[in-house]
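Note that this complex is displayed minus one protein chain, with the remaining chains in position.
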């Protein structure tokens, strides 16, 4: 889990997606576009939530989320996803 | 009912669909695409609900739900459905 | 009215549609696709309602509802309709 | 105003539309499809309303409503309209 | 301002549109379809409003409203517009 | 700022748009359709607001608003815009 000085706004959370496998079992390197987008990640920062929409996940939580959830955000060379708390399906 | 260490978020529930019949009465094996998607399952995990949307089903409940409800989620090799509590039609 | 062990979720109700006439007055048998879908039925099970949407019909009520209301649900060989309480136009 | 044993659900009301003129002033009979749909009727039954949507018209009120308001409902051979209380423009 | 015995429902108001000019300054009679629809009128009846939507105009108010606001309503040979209170831009 | 006897309804405000420049720096007269629609104006009248939508600008405020905000309204020969309070981006 990377360190990051970013404070998500309202009910948003910042997620570091799990790295997608870059080799198949037999050692074939998968080109970038063929890699399945990961749907699992670690929460690295959370907003304070709103009255209606409290944040229910914590920093460090391993979360699952939909394939098209969130917006990609590059911070210090690392790719994150910024998404709403309610985009999270649940925690592992 | 499988064991699973997954905590659904907000008003979501995790459902293990009932296995679809893989043979007809006369023993013919049905190819995968011809099997009717099951609409019956067992609740294996529930979220804590939200103020507006409490979770009304319990772990172990046998539930019926719509053909297109939920999102498929693979956990430890088993296929589950993650859905909203209100996607459940009712309990058997 | 059939017996059924099904508990509708939230503000849903389970309705057993009235049987459509299968013969015309002159005794001609109507093929299945020509039968008009009944819009009258008996409530056989009701959910507990939600804070915003209480259930206002009771088991045993004879209800009228729209032609396209509800989802068909087969329980123990009988065809029911599962619908929202507010889909009911009124009770006879 | 006809007698009818039907209890509208929630904020719905049952309206008996005023009969459309079937002859012109000169005595020509108007075929059914040429008759203008009446937009005036008598309230014959009202629901109990909901917390958010109380019923504001009473049985016996002569109401005006939009050309496409409500759903036709046949009860005991008479054609009624079942509509929401808020579909009523006002009372004469 | 005409007398009218009509009680608008909920947050509706009844407006008598100002007569459109039927002659140009030079005395040319404007055919009906060329007359610009008036957007000014007099409130002739008001509903009691709802909890969320109180009626803020009074009988006798000269109001301005949008070109496509309201529904035409003929009462005793006079053409009125029935509209929602919030369709009114303001009072002159 | 013009005088105007018009009371906007609910959360509406009346704005007098700033005059668009009719000549370029070199004295060329700009034809009407080529003039950029002004997005700056002076508030000349405000409604009383509603419970949910209070009016936050005052008469005399110089406001900025979106190019397509409001409806044109001609009062006593002057062109105004009637818009919702929330259409205002802010005050200068």
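Letters are used for the chains, namely A, B, C, D, E and F, taken in the order the chains are written, and counting of residues starts over at 1 for each.
Assume contacts are C-beta pairs under 8 Å (C-beta built on N, C-alpha and C of every residue); 3 or more make two chains touch, one makes a residue touch a chain.
Predicted, not measured: the structure shown is a model, and the values here were computed from it.
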item: Sole contact to the chain not displayed, among F:15, F:45 or F:88; value: F:88
item: Touch list for chain F against the chain that is not drawn; value: 56-57, 63-64, 66, 85-86, 88-92
item: Residue ranges of chain A at the interface with the undisplayed chain; value: 5-10, 12, 14, 45, 47-48, 71, 73, 75, 82
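Everything below uses one rule, namely that only the chains that are shown with their structure count from here on.
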item: Same or different residue numbers at the chain E/chain F copy interface, by half rule; value: different
item: Magnitude of the superposing rotation for chain A and chain F (Cα, nearest 5°); value: 105
item: Distance between the centres, which are taken as Cα means, of chain D and chain B, whole angstrom; value: 45
item: Per-residue overlap in chain F, given as positions that touch at least 2 other chains; value: none
item: Topology of the chain contact graph, where touching chains are joined (line, ring, star, complete, other); value: line
item: Those chain pairs that satisfy the touch definition; value: A-B, B-C, C-D, D-E, E-F
